[in-house]
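First the structure, which I've put down as structure tokens, then a few questions once you've had a look.
Note that one protein chain of the assembly has been removed; the remaining protein chains are unaltered in position.
On to chain A.
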Amino acid sequence: LVFSVRIPRMAVNLSDPYLPGAISLFEQLDKHLIVVLRDGRKLIGYLRSIDQFANLVLDEVVERTYIQKYYSEISHGILLIRGENVVLAGELDDSIETGQIKVSIDELNRIEQSLEQSNNDVQGGSSSKNDLPLDEPY
């Protein structure tokens, strides 16, 4: 008789031999991730490789830009991202319906322009962008 026991995920993390006391990206390999960069970009792709600086190699990358409930995607192929530029990386659950609508890049630009116009009419100020960037470009 063979019993299969489900080991809780926390127990597995504590016994991680590679980075004791630290959180490793090792378990995220080959997973579908969203990576947010310091300039506010959101890159979605499969994590293929990591190193001690958290430099990432992502495969089948799309850069997604959101305006309210609309988004558009730009393909980037394979990216090697320098670790210091990464704010966070999170596992994507592709089965979750977000209710967000994918549009073409041109369509998204049009939506953005029409929003800026209506904002200028009402407030005369810039629309609140939830995006980063954290740094000034240098």
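Simple rule for what comes next: contacts are C-beta pairs under 8 Å (C-beta built on N, C-alpha and C of every residue); 3 or more make two chains touch, one makes a residue touch a chain; residues count from 1.
Following the convention adopted for this analysis, contacts and distances are computed from a predicted model.
J.: Which listed name, "Eukaryotic translation initiation factor 6", "U6 snRNA-associated Sm-like protein LSm4", "BBSome complex member BBS4" or "Glyoxylate reductase/hydroxypyruvate reductase", is the one UniProt assigns to the chain that has been left out?
T.: Result for the unshown chain: "U6 snRNA-associated Sm-like protein LSm4".
J.: Out of A:L56, A:A89 or A:L108, which is the one that touches the chain we can't see?
T.: That would be A:L56, which touches the missing chain.
J.: Which chain A residues touch the hidden chain?
T.: Residues of chain A in contact with the hidden chain: 17-22, 24, 26, 29, 37, 39, 48-53, 55-57, 59, 76-82, 85, 135, 137-138.
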